[in-house]
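For this depiction, one protein chain was excluded, whereas all remaining protein chains were kept in their positions.
Letters A and B mark the chains as written, and numbering starts fresh at 1 in each.
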Amino acid sequence: MTVPEVRQHPEHLEWVGKSIPRVEDPKFLRGRGNYIDDYEVPNMLEVAVARSTMAHAKILSIDTSAAEAVPGVVAIVTSENVTDHVNPMPDFGPSPDKHTWYCLAVDKVRYMGEGVAVVAATSRAIAEDAAELIEVEYEPLEPLTDLLEALEDDAPLIHEALESNIPFQRNFTFGDVDGDFAAADVIVRDTLWWGRSGGQPLETVGAVADYDAATGMMTIHVNSMSFTHFLFLLANTLRVPSNKLDLQPHPSGGSFGAKFFEVKTATIAAMMARITGRPVKFMQDRLDNIANGDHHGSDRYYEVELAAKADGTLLSTRYKVVDNYGAYIQFGVGQHGNSLAQAVGPYRMSSIGYDLTAVLTNKCQQGAYRGFGSEVGNWILERMVDLMARELDMDPVDIRRMNFIQPDQFPYFIPTGNVYDSGDYEAVLNKTMELSDYKGWRERQAEMRAEGRHIGIGVCTCQERSVFSATEFWFWFDEPVAAPVTSAPESVTLKVDAMGAVTATLYSNASWGNSPETMVAQFVAEELGVEPEDVSVVYGGSNQGMPATGPGGSRFTIMVGGAVEGASQSIRAKAAKIAAHLLEANEDDLVWENGGFAVRGSPDQRKELAEIALAAHMFKHSLPEEIETGLEASHVQDHPYTTMPNPERTNLGVFYPFVGHASHVVVVEVDPETGRVEFLDYAAVHDCGTVVNPRSVGGQVIGGTVQGLGSTLYEEFLYDEDGVLRTPSFAEYLIPSAMDSPTLRVGHNETPSPYTPYGIKGGGEAGRMMAPSAICAAIDDALGIRIRRLPATPERIVEMVDAKD
Amino acid sequence: MKSPPFEYHRAGSAAEAAGLLGELGFDARILAGGQSLIPLMNLRLAAPGHLVDITGAPDLAGCGANGGGLHIGAGARQRTVELHADTLATAPVLADAISNAGQVPVRHQGTVVGSIAHADPSAEMPAAFKAQGGTVTAQGAGGTREIASEDFFEGYFTTALEEGELVTAVTVDAWPAGTGHGFLEFSVTAESWPIALAAVLIHTSGGAIDRASVVLGGVAEVPLRRPEAEAVLVGAEPGAEAFEAAAEAAATGIEPLSDSFGSGAYRKKLARVLTRRALTTAAERAGGDA
Partner (left out) sequence: MSTHDITVTINGAMTSANVESRRSLADFLRHDVGLVGTHIGCEQGACGACTVLIGGRSVRSCIMFAVQADGADIQTVESLAPGAEMHPLQEAFRRHQGLQCGFCTPGMLLRSLELINDNPDLTAEEAREGISSNMCRCTGYQYIVDAVLDAAAEMRAEEG
């Protein structure tokens, strides 16, 4: 693909840009959300999973006799016979045959909480009663949780077939790294750790599967799996033909990535439905979700070097990163594509070295979590920029400002090959400084410090890439690779019925707490001149559906915007023909305005969309023969801007091109004796191009910031050295409450993308991608320490203070 | 997860509850608010065969001043006790403790006596109760007996109750005018379980402390009285110097365990900080009469 055309965005938009109330909300406010656990069918069974109590062990035998005897138990599948029923799970990892995973552990368990058996019974409680009675005999193996130990030659092997614990290792060089380091006046080095947190939506993952033996159709109601165009992979796992698998989406009670590709729950429900011949519900409980949900976030160790000139000009960064993927590696190292998409941040740097090692250990495997690895990259880079500022005795704001990519340099290609479409970083920074009263806070800080208070101010300037390209799945490997996919579609069907009412059908599972229905309603209103609240938004099941990828990587609003735009063009094109006939005018003389066609220069001569629709549906014989009855159009929007990587992988091509930006300024007060961090002020200005619904984006920024705060200060899936999960519930895995969360002042800057509908850039992961950098800088500033490991728990903060004294 | 199955029994009086406990044996537990027990049952970490619900027993309800102390029936809800004028007047350290415990909806349902009888060494109410001092009234098949707060907590989730006994009430002893209290805990988030806490009372007379109580939570297998700290305080003039010395004494010699919330060393450090700060607050509150 070549570079897309630069768009001319309309100057006036009627609906895009307005904070209309969300279309989704009334059903949620009334408690009628139709969440997956609200869905029940007659004769339905429920399942519970018996989970491994060991971190690493061979399964010697499984005795289900006591469990089978429990009244109400209908079927049990265990590690010993699961491969009779299903194929391995979908796996985008480096060598799926060497780190194969099934919906239950096979032969050995690789983390505490991995499933060893599944019970289907007439109620969830009975299924749990039976699961407790399943006796598993284990031969314990040496547990391995530490990522550096995993690299050692004598480390226990997680997957014997792999013959090491390293499923992926590659040293990438983008640009003249050695040359830039040789030319540097100053090099700062550090070792940094990012702890493993996760989305932990309040609703867990669930599925209700029903297998019709007569037709062979497997229908699964789900609140996970946004995409539909990869469903053939799940069909393969379930051993059903791809055209006999139908997914019916339900709104998700939050995901943040954690339900993005959660396929195991649906697989287990479907497997048990086929075995029992009855509908089966599997609703994870919280322990399932934390211990066995396949969606822990990044867990990384870095050795980083940043090179600069004496005046603060940044030149190059060298990363050596080891990522602890846990027991399996379902997405490969995609989390690092997200880092590489914006590896230089908003700064002009001409080269990047990225030496990446993935390791496997006895932890639950990683999945997506808001940022999908780019939030880690942002934190690392901003930590290093702060270190450089300290080294050069520069103001952290000044060093950032002087290195910004300038507005006239866009589109700007970074050394990895990705492009930043547009931006105005200085404008964002200036707005943030103003919004936060940065200067005023520096003055107040001096006064408060004089009173003995530990006040810190932190600043960050970070990127937010949006709309991933599928090349990111495979550019890690030398060609030929198994599936060098390039499609990442999103589809919509718009139907204007005989009364002129519009129904939009979406084909991905799009409702995750974002605002897909509101976005679509605003776009349809913009394109077809109807009121947003009059647009009906529905979801098509996958089997009747069109290719769609759904939310993820901040892609949905842009992609569905393109789909609505395309479908609307088709509808208007057909409507123009009809209107021309009805008005007895030449089609070329018609203009589309305010939801109808008028004859140019004669505004009274017009037909409203409703009139045209009525004719299109009902008056076939009054219209030209070639006009088919009805007024409906579908459009498949694929990635607007993808280019291929080069064979040497010294340039990865364009794969995440719509790049937003944000600056956060945080003021904290830290209690050096306890380590408690309190937020005195928090200002955040984001630029995600044209904003469709400012209140909604504001909500994403605030919510994402609070999640980032959690990852920064305490959220962590903690395994001890024996592989015991120490945070199996919300009593230990701590989520910020209202009293832990700052009140944000949010500002927007709008630098429209030249390549997307209306100039939108993705903004859904914002907040979490910035907060860790700004908060750590503020804590450092308050105490004169340097945070190198997240989460920076109160205890770790106290330790750093003590180490300083 | 769902609770394991159990038989549910409703007791209309303390005597009936004691009778049921005696009849059903070791497999029976008292159910009051259930806010400690049911979460454990839902995790299948507790699986009593029988639950005896006492919240409908009229003789176990109620809370109020009683002969200079504060009487709290086994059915009295935490939120009721927390906001009760008699608690604020007689045992404000307990009111502070309750307000720090759990969330308001949990306190609507949970009982003070239930929390004390649950004897979690990190919990707020046992520590505050022990700090102020008082009596536990236990009833079994053989009648009732009184257990001093000092003797009630024996270990992790273990009390001086015998099999077949339930706590029907606790009485918190009053302290004289001129008493100040401090209750401080440290938790990682506002709503999470405390890592460590300090419950203190001091009474001052003629410019000096003449009576002191220092109890720590989260640092041992029981709410831990710190006599060494109390010894430092009694006779001392209230102030930074005495409080720092008392805090030092409180944190010396304790050996807290480590868990996912914090290491033993951190707990020890917190114990010292919280004790010092709680004493400072207590002194301010006692100050009027000093």
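Just so it is clear, a contact is a pair of C-beta atoms (placed from the backbone, for glycine too) under 8 Å apart; a residue touches a chain by one contact, two chains touch by 3 or more.
These numbers come from a predicted model, not from an experiment.
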Chains in view touching the one left out: A, B
Residue, one of B:31, B:136 or B:212, that touches the chain absent here: B:31
Absent-chain contact - pick from A:254, A:407 or A:630: A:254
Selected residue (touches chain absent from view) among A:249, A:513, A:640 or A:723: A:513
Candidates A:47, A:744 or A:801 - the one touching the absent chain: A:744
Touching residues on subunit B - with respect to the absent chain: 1-8, 31, 34-35, 38-39, 41-43, 51, 53, 55, 79, 102-106, 108-109, 190-191
Touch list for subunit A against the chain that is not drawn: 19, 21-22, 24-33, 35, 37-38, 40, 125, 199-204, 251-256, 285-286, 512-515, 695-696, 698-700, 702-707, 729-731, 735, 737-739, 741, 743-744, 767
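Keep this in mind: only the chains that are shown with their structure count from here on.
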Residue ranges of subunit B in contact with subunit A within the complex: 1-5, 39, 43-44, 186, 188-193, 259-263, 266, 269-270, 273
Residue ranges of subunit A touching subunit B (in the complex, touch as defined): 124-125, 128-129, 132, 285, 287, 673-674, 676, 713-714, 718, 726-727, 729, 731-732, 734-740, 793-795, 798-799
